[in-house]
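I'd like to ask you about the structure that follows.
Apart from one protein chain that is not included, each protein chain of the complex appears where it belongs.
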Amino acid sequence: MEQPPRKGFFTDTSICIGCKACEVACKEWNHNPRDGDLELTGMSYDNTVSLGASTWRHVAFVEQGRDAIAAARTSGRALVSLGMPSVGAPASAVPAPDVAPPDTPEFRWLMASDVCKHCTHAGCLDVCPTGALFRTEFGTVVIQPDVCNGCGTCVAGCPFGVVERRSDGTAAPTYREGHRKGEQPPVPKRGVAQKCTLCYDRLLDDETPACAKTCPTTSIKFGDHTSMVASARERVAELHAQGMTEARLYGANELDGVGGTGSVFLLLDEPEVYGLPPDPRVCTADLPTMYKRAGVAMAGMVAAAAVAFWKGR
Amino acid sequence: MAAWSPLEWPVLRQVLTGDRTGRGAAVQSARTRQIESRNATADRVVQSVCPFCAVGCGQKVYVKDDKVVQIEGDPDSPISRGRLCPKGSSSEQLVNNPLRQTKIRYRAPHATEWTDLDRDTAIDMIADRFLAARRHGWQDHDEHGRPLRRTMGIASLGGATLDNEENYLIKKLFTAAGAIQIENQARI
Partner (left out) sequence: MANADCIILMGGNMAEAHPVGFQWVSEALAKGAKMIHVDPRFTRTSAVATKHVSIRAGSDVVFLGGLINHMISNELYFHDYVVAFTNAATLVSEDFRDTEDLGGLFSGFDPETGKYDPSTWAYADPAGGTVTGPSGEEHGASASARAAGHEYGSGGPPLEHASVLRDETLQHPRTVFQVLKRHFSRYTPEMVRDMCGISIDDFEYVARTIAESSGRERTTCFGYATGWTQHTLGAQFIRTAAVLQLLMGNVGRPGSGIMALRGHASIQGSTDIPTLFNLLPGYLPMPSVGRHDSYREYVDSIGSKQQKGYWAYAETYVVNLLKAWWGEAATAENDWAYDYLPRLSGAHGTYQTTADMRDGKVEGYFVLGQNPAVGSANGRQQRLAMAQLKWLVVRDLNMIESATWWKDGPEIESGELRTEDIATEVFFMPAATHVEKAGSFTQTQRMLQWRHQAVQPPGQAQSELDFFHELGVRIRARLAGSTDPRDRPLLDLTWDYPPDAHGNPDPEAVLAEINGYVVDDRAPLSAYTEMKADGTTAGGCWIYTGVYADGRNQAARRVPQGGGGVTQSEWGWVWPADRRILYNRASADRDGKPWSERKAYMSWDDAQGRWVGPDNVDFPVDKHPHARPDPSLGGAEGLAGDDPFVMQADGKGWLYTPKGLVDGPLPAHYEAAESPVRNALYAQQQAPARVLLARSDNMEAPSAGEPGADVYPYVFTTYRLTEHHTAGGMSRWSPYLAELQPEMFCEVSPELAAERGLVNGGWATIVSPRAAIEARVLVTDRIRSLTINGREVQQVGLPYHWGVGSDAVVTGDAANDLLGVMMDPNTQIQESKVASCDVIAGRRPRGADLQRLVASYQQRAGTTPETGTRAVTDPEKEGF
């Protein structure tokens, strides 16, 4: 069978308007139940808080003042001078006085739609003991709810905290009980792990994933992974040329701890600001070393035991 | 589901598919291998327009067994190019919402609860009340004897999410009945 090219997202947060259409389109397509507790969090306009068993797209909102913006600009510029790959327009080429900061300098409101990273080296996939997770022909990582036994190993195996077990254990359409504020959804019986499938069913039919298709401003782009990474690099160069040195890529480096991600992001500040780990690392990255050390240790112990045994004679 | 076959034996599949670490094709379940997009299996696709704001985004409505199974953006639309906002994206839930009312409810004067009515009875009751209110509020002339030919007994509010054809019939019927207090969201 011919292998299609690896697919992925490029989420350009610099043009996100925080409308959350991605969250709704995702839930609608996947028939995920609402999972918020219907209370205002007080965290700007974010009331779904994080990715989870039913929220497979999540939009973060960050309000920042002048100091934070300046710090982001500096740290972004540093990334460039550190030789971040393929980023053109070094800071020195930008005549500073002419580049009026393109946003409101004293304040900004960051919005970013987060999603499963579909890592090159996927911890969740590596640690799954049941074969419930698999890498698809599109290079994405998908959980099979009919195989999953809910052991939760993958939850711990994900360096991004993406995977979660759904409390009610189903992907059925929502129903009347548990809808209104104050009513509780049905008691969970059995939880299976859940996360974004990158719309595996839609990809099979050559359709765009629901979130990318609906995104009004094309902040979420979908396509072949290589072209996504290429346009991400172009975009970050363009923003740097405009003086927005706070722009940087996340997940586009195949030398990082997860071998690069299938979903790449353009961020306007440090990943931590958006609730993303700055240096994600697949939990199985050290397995070979660990095996080697364990092997050495075992050999040592065998030798020691042998010596002890031999001496004891 | 297909009958069990020796070829489904996991070790054999790992070898046969070349997925030796068991992280790909070898672990696909029978269900996974049958996954299809529900758009692909729909009986028909109907072109529509989003009912929320006035941008007029195109929608495609996927229908299976006379039930709407999916509503998403219509990429053919030059207005929206297939995109929808969160409200537009929730259209399928709007249509299939279990909270939605599909029964006529009637609250009698002073009653504390709703009761049910069949449609025939309900429209008859409304027609009777319409004519009575029209009669009670009728004005033939103003204080100077100039013609008014209207009723002040009936008012209506609504229409900005209704179709042009519906608004047309509403305005036509109410105007012919002499009812003038007809308003909609456009003023609010």
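Each chain carries a letter (A and B) given by its place in the written order, and its residues are counted from 1.
The rule we apply is simple: a residue touches a chain if its C-beta (ideal position, glycine included) is under 8 Å from a C-beta of that chain, and two chains touch if they have at least 3 such contacts.
The model shown is predicted, which means the values in this text are computed figures rather than measured ones.
Q: In the intact complex, which of the depicted chains does the undisplayed chain touch?
A: Computed over the complete complex, the missing chain touches A, B.
Q: Since one chain has been left out of the picture, which residues of chain A touch it in the full complex?
A: 15-21, 23-24, 27-28, 33-36, 38-42, 44-45, 47-48, 63, 65, 102-104, 107-111, 174, 179-181, 216-218
Q: State which residues belonging to chain B touch the missing partner chain.
A: Per the touch rule, chain B residues meeting the hidden chain are 44, 46-58, 61, 63, 66-68, 71, 75-81, 83-91, 93-95, 97, 99-110, 112-114, 117-119, 122-133, 136-138, 140, 142, 144, 146-173, 175-188.
Everything that follows uses one rule, which is that only the chains that are shown with their structure count from here on.
Q: Could you tell me the distance, in whole angstrom, between the mean C-alpha positions of chain A and chain B?
A: 35
Q: Can you tell me which positions in chain B touch chain A when the two form their complex?
A: 10, 22-29, 31-32, 35-40, 70, 72-73, 82-90, 92-93, 96, 98-99
Q: Going by the contact rule at the top, pick out the chain A residues touching chain B in the complex.
A: Listed in rising order, the residues are 19-21, 23-25, 28-29, 125-126, 131-137, 142, 144, 146-147, 173-176, 179, 200-202, 204-205, 207, 210, 213-216.
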